[in-house]
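We show some of the complex, not the whole, and keep each chain where it was.
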Amino acid sequence: MTLTDIAPSVFETVESEVRSYCRAWPVVFEQARGSRLYDEHGRSYLDFFAGAGSLNYGHNNPVLKRALLDYLAGDGVTHGLDMSTTAKRDFLETFRSVVLEPRALPYKVMFPGPTGTNAVEAALKLARKVTGRETVVSFTNAFHGMSLGSLAATGNAAKRAGAGVPLPHVTRMPYDHYLDGRMPDFLWFERLLADPGSGLDRPAAVIVETVQGEGGINVARAEWLRGLADLCRRHDMLLIVDDVQMGCGRTGDFFSFEEAGITPDIVALSKSISGYGLPMALCLFRPELDQWQPGEHNGTFRGNNPAFVTATAALDTYWRDDTLRDRTLARAARVEGALGDLLGENGRSAVSFRGRGLVWGLEFADGKQAAAVCRRAFELGLLLETSGPYDEVVKLLPPLTATDDELDEGLGILARSVRHTA
Amino acid sequence: MTLTDIAPSVFETVESEVRSYCRAWPVVFEQARGSRLYDEHGRSYLDFFAGAGSLNYGHNNPVLKRALLDYLAGDGVTHGLDMSTTAKRDFLETFRSVVLEPRALPYKVMFPGPTGTNAVEAALKLARKVTGRETVVSFTNAFHGMSLGSLAATGNAAKRAGAGVPLPHVTRMPYDHYLDGRMPDFLWFERLLADPGSGLDRPAAVIVETVQGEGGINVARAEWLRGLADLCRRHDMLLIVDDVQMGCGRTGDFFSFEEAGITPDIVALSKSISGYGLPMALCLFRPELDQWQPGEHNGTFRGNNPAFVTATAALDTYWRDDTLRDRTLARAARVEGALGDLLGENGRSAVSFRGRGLVWGLEFADGKQAAAVCRRAFELGLLLETSGPYDEVVKLLPPLTATDDELDEGLGILARSVRHTA
């Protein structure tokens, strides 16, 4: 037929070769509601990717949608730079009362540009500025973004190669489990820090994800995170948690580091903070670190007010009590069980699984098998993506608001896909 | 009173000291329509800043608003990563037929993260990747963004100092008029390029703004831009135009470089491309430069579909004919006349003015005087900002859709503000 036949052409002829997800899912999406996307022919897809973690409350969540439509219809300020607006005030007050105060977190809130990489760039700048040091420590298989500052802290070789210039000032340490327990935690790191001959210039900060999403759903133990926080304190390094993908309830708690009982010095938030998939990012830090000059870091879209409106609605709706958190934790057990069954049954191709809250990874022997599973899942109506250094890990990031039936449906399709491709 | 008294407190107590515009305009804005913003007490402000050039079609433009509300109400895809969507297809088709084809521009379109700095980071990466060289040339008083890659190409010392690390791989050249004509154009640049002993490593690219907004409304002559394009061609350097602030009609034509008759190799667009103040950015480049690997540069919010919808509506409404362009050029003369009168009358404090289309700068002897004028203008209900290395230039960026009366009103307030503070 015609429209479809012609339609893709503009993507192929005009859009850059850099496009990626559209290659795995070769349809044109038109609508989205809750846990589902619909293509232009009305076919529905269960979304277990959720905007790479940007849609924790589902697509076009009706409560947030109502708030957004009202705000836009009423000619609320749309683009606000860093002017004070009522929408920003509502957000700040809500964030303070719903998120910060109940957790006794003393953070100041910065609005960097509205993307994760910008929040990370701001965090790294601030850490370097405050400490007067240049080196930052990041971890194997970390992903922190694609602008030069955050790309330097990212591990992926292909993405690093895109920089076209060296990416200095970052030293790499092994993430939890990286050496399979064959070296005591932080032995190497601490030795380097303690030894004036080690060659490690004293770091400004350590930046860490509590669960590495792009890196292959690598889950740090709470104990490891506490060890890291302790190391930072003892060696006077700032601890930055990049909670861009794992924050906003993905692991159960609002912040992914709560479980470990640590308080990072700086936190980067983005993706699901607006709750509606609108670009928004925050950088949080201890008040004594708030040594910015006015405008020293800025960005045109740091005051994306429609995002403040949906963010406020999301906090109001989902974080005034523990309902969502508890449900997410409960579902973690459900997913874990399903994956356990699946692995028991299909140990030939899938080799292991791990996760926390509603982020899970099913590791295959290689990237080819993982891709085949995702391809089959897509045919069966389920959107899944891979991650990991070899794209060998199938990643499960369903909306936190998915129903039990949707969760079961997705896990069922996954199981079938594994079976079909094993 | 109460609400107001308390209201600001959350900005002061919770928001980071990095906030800036809100300090010059110490009110809480609530609504916006066309050329005006309204604070929470209903006071109206004529906006001659227009979201730093992000609101060329005014606040909450009704045509775009209709399209946006319909899209959101109909549960169109909001967050689309780089999936193919009907909204993206509409945008690409419209951009091709309304912008690219009529200008015989052969560009491929890349959606980097939705901010200007991200579009610049992508442009610099691509130029380095394609050429295999590291050095990029930028100009005195350039502003290209705040993440490390684009900040390296930015001139402002205070903003550079925020990096906390050296910003290498960029060589600076004098922008047009920088040396007051005391050196022939490009003499120094060409000498360095031609001389294998000069110490200038062969550049991958030159990045330039046709009018430097943050740098103080410095306007490059068409002839200078042509000379630059010619130099790039002769020395095999890519020419990148950062049209983030000056594109989308700000200088009259859709692209600010059209007047000079040049075709850059790479163009960065953002700010007004969505037309509604929603975060969106594009990177355009010659097809032979499209050497990206899939996903080699990415970003969570590169598929901000609501922005595609308003961008499409903006192109449909304003760029299918020359009406807006011609009106902008006509108004340039009107502003020029008014500033000429003002300077004639107030030569004591204002020292010069310059501009193109609807971007103008009125330079004062120092930053204090410029600040005083903006302060007084604010009291009189007009939003103005300063720019330039000493913040000594009052910047005029009215919406292109401002009415004649609004334009006159703003120019009148400006004149009064200058008078009051001289």
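The letters A and B name the chains in turn, as written, and every chain counts its residues from 1.
Keep in mind that, in the parts below, a contact is a pair of C-beta atoms (placed from the backbone, for glycine too) under 8 Å apart; a residue touches a chain by one contact, two chains touch by 3 or more.
A quick note: this is a predicted structure, and the numbers were derived from the prediction, not measured.
Sequence-identical chains make up the whole complex; the displayed set comprises 2, and the total in this structure is 4 copies.
We take it that only the chains that are shown with their structure count from here on.
Computed from the mean C-alpha positions, the centre of chain A lies at a distance of 30 Å from the centre of chain B. Chain B contributes residues 7-8, 10-11, 14-23, 25-33, 37, 40, 51-55, 59-60, 65, 68-69, 72-86, 88-89, 92-93, 95-96, 100, 108-111, 113-118, 121, 124-125, 127-129, 132, 134, 145-150, 152, 158-159, 161-165, 168-169, 204, 244, 270-271, 276-279, 283, 285, 290-301, 304, 306 to its touches with chain A in the complex.
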